[in-house]
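As you look at this complex, bear in mind that one protein chain is not there, while each of the others sits in place.
The letters A and B name the chains in turn, as written, and every chain counts its residues from 1.
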Amino acid sequence: MIVAGKRFEFILLMSILVLIYVGIWLARRGKTLQMKRLSCVDALEEAVGRASEMGTSVWYGTGNAGLEGQYATMNIAALSILGKVAELCGKYGVYLQYMCNIPHMLPISQDLIKEGYNKGGRPEMYNENMSQYVGGDQSSLVAATQGYILEKRPSVVMIFGATMYEMLNTLAFGSRVGAMMLAGTPRLYYQSATLLAADYQLIGDELYAAGAMVSGDPIQVGAIQGEDWSKIIILVLLVLFAIATNLALPWFKALTSW
Amino acid sequence: MSVLRRREIPMALYIIVMVYLILSNYTGLGKDVAANIRSWGIAIATFAALIGVISISYIHLLKIYRRRAGWPYSIVLFTCFIVYFVVAHVYTPGYNWIINNLSIPLGAAFLSGFNTLGVIFRGSRVRSIWSLLIVISVVFTALFMASVGPVISPAIVSVATWIKDYPTTGVFRAVTVGIGIGLLMLVVRAILGMEKSYLGEM
Partner (left out) sequence: MARKLKPEFEDSIVMLLFIVVASIPMAVPIGIPVQVDAMTNKLYNIIENLPDGGIVLYDLTILNWFTNFQSDIAILKQILRRVRTGELYLVIMNEDTGSIMGIDKAWNTLKLGDLQYGVQWVWLGLVPGAENAEAAVAANVWAAKETDHYGTPLSQLPLMQRFHSIKDLVLVCTGMNTSPDPPCRQFGGKGVPLILQNGISTIPLMMPYVEAGVIVAYMTPGLQTAGYEKVLGELGLATSFADAQSVTVLYALLIMVLSNIMYYRRRRMKK
């Protein structure tokens, strides 16, 4: 039934899918493994508190991507963190500015920020301008971000999600105005910028874990759990295959071409 | 009409198409149908360009009407949009001039490396032995990328090539695997109907 040469791959795929499903199923029943503390998540409250003390705003961005394809999971995690930041801003009475250049992110972010301020205890602080759609492409997002940071001088700049080149510009301008910077993206290309310029980072898959942590959504937490189990299996297979390749064992080739 | 607005219909479409494409890839059955499904994806992506124009018009018109912060810039945006559109259809050499002499140079200047310098200036401070190792590898790699590197010393090429081929490749291979599993997470959530991002919901 399965095409020759793809059987092992199919079995591995199904195993990973089953593990992720089992993780979600267990999480829905309240049985989750404890996740390690992430310094960036712990620093969210500290950052918003800093903005409150300095009487300035918090700038938040999710980058030049929306909820499509491989960027969906990244930006869902980023929007979960946005909801948490909005709640903290409501609690401390801080103005939160969110900017996006993808149309469908606007209504979602507006709902999240409004709900966040409600939960934080300051629903009257929310206004529509907190979530801005700045245009259709990356250049407009970069221009709007740079303009806001230079003009309003927020004391905290946060950029999470499926970010692209705008992350570098955002972090560079944040450092120009002396802002505290929190950043995180699973995108490989921008890990270096995150590590160089941000004060607190979420590296690679830590963004998904952070999104799950702050949202408390059992589906997200369970998926992270299943993902970790899958990685253990892949790690074991990697070690076995490395040994098999170096010893020129025949079963390795037979398995991968089965 | 209320039947068409139910969430179950797009979710069913999404799940059925996804499962079909996965099974077609592994069983080799129904490849022609799978190819047609992908070409429908191209047709939908073409509509996305139109939706982008409608969205940007709606949002900026609303901004102008309600006099929200920055509304004069929305007028500038519409003016530029109309000028580009008319010139592109009425006088193509003029449009080419705008693209070649304004858009391309401005785009290159905008996304240039000025901000990278600021990040390097602030971010390359050595505070530990690990950051010292990273800075040393940056020196070798940066010189390898410039024509002056091999002129200074051929050892720069050897060291930089080793850094590129071994530690960097190993790390990025691991992160690539992680991203792949993240995509599988999306597939599971979509098939189980737990993924609602494409419906515009969280």
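Just so we're on the same page, contacts are C-beta pairs under 8 Å (C-beta built on N, C-alpha and C of every residue); 3 or more make two chains touch, one makes a residue touch a chain.
If you're wondering where the values come from, they're calculated on a predicted model, not measured in any experiment.
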item	value
Residue among A:164, A:182 or A:198 touching the omitted chain	A:164
Residue in contact with the excluded chain [from B:39, B:79 or B:153]	B:39
Touch with the omitted chain, as defined above, among A:54, A:188, A:203 or A:234	A:188
Where the unshown chain meets chain B, residue by residue	31-32, 34-36, 38-39, 41-42, 44-46, 48-49, 96, 99-100, 103-104, 107-108, 111, 113-114, 117-118, 120-122, 124-126, 135, 138-139, 142-143, 145-151, 164-165, 168-169, 171-173, 176, 179
Absent-chain interface as seen on chain A, which is shown	69-70, 150, 164, 172, 175-178, 187-189, 192
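Assume only the chains that are shown with their structure count from here on.
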item	value
Separation of chain A from chain B, taking each centre as the mean of its C-alpha atoms, in whole Å	15
Complex interface listing, chain B residues touching chain A	25-28, 51-52, 55-56, 59, 68-69, 77, 107, 110-111, 115-116, 118-120, 122-124, 172, 175-179, 181-189, 191-192, 194-195, 197-198, 200-202
Touch list for chain A against partner chain B, complex	1-3, 6, 9-10, 13, 16-17, 20-21, 24, 67-68, 70, 72-76, 79-80, 103-104, 106-108, 112, 128-129, 133, 135-136, 138-139, 142-143, 165, 168-169, 171-173, 175-176, 186, 188, 191, 193, 195-197, 204-205, 208, 219, 223, 226-227, 230-231, 234
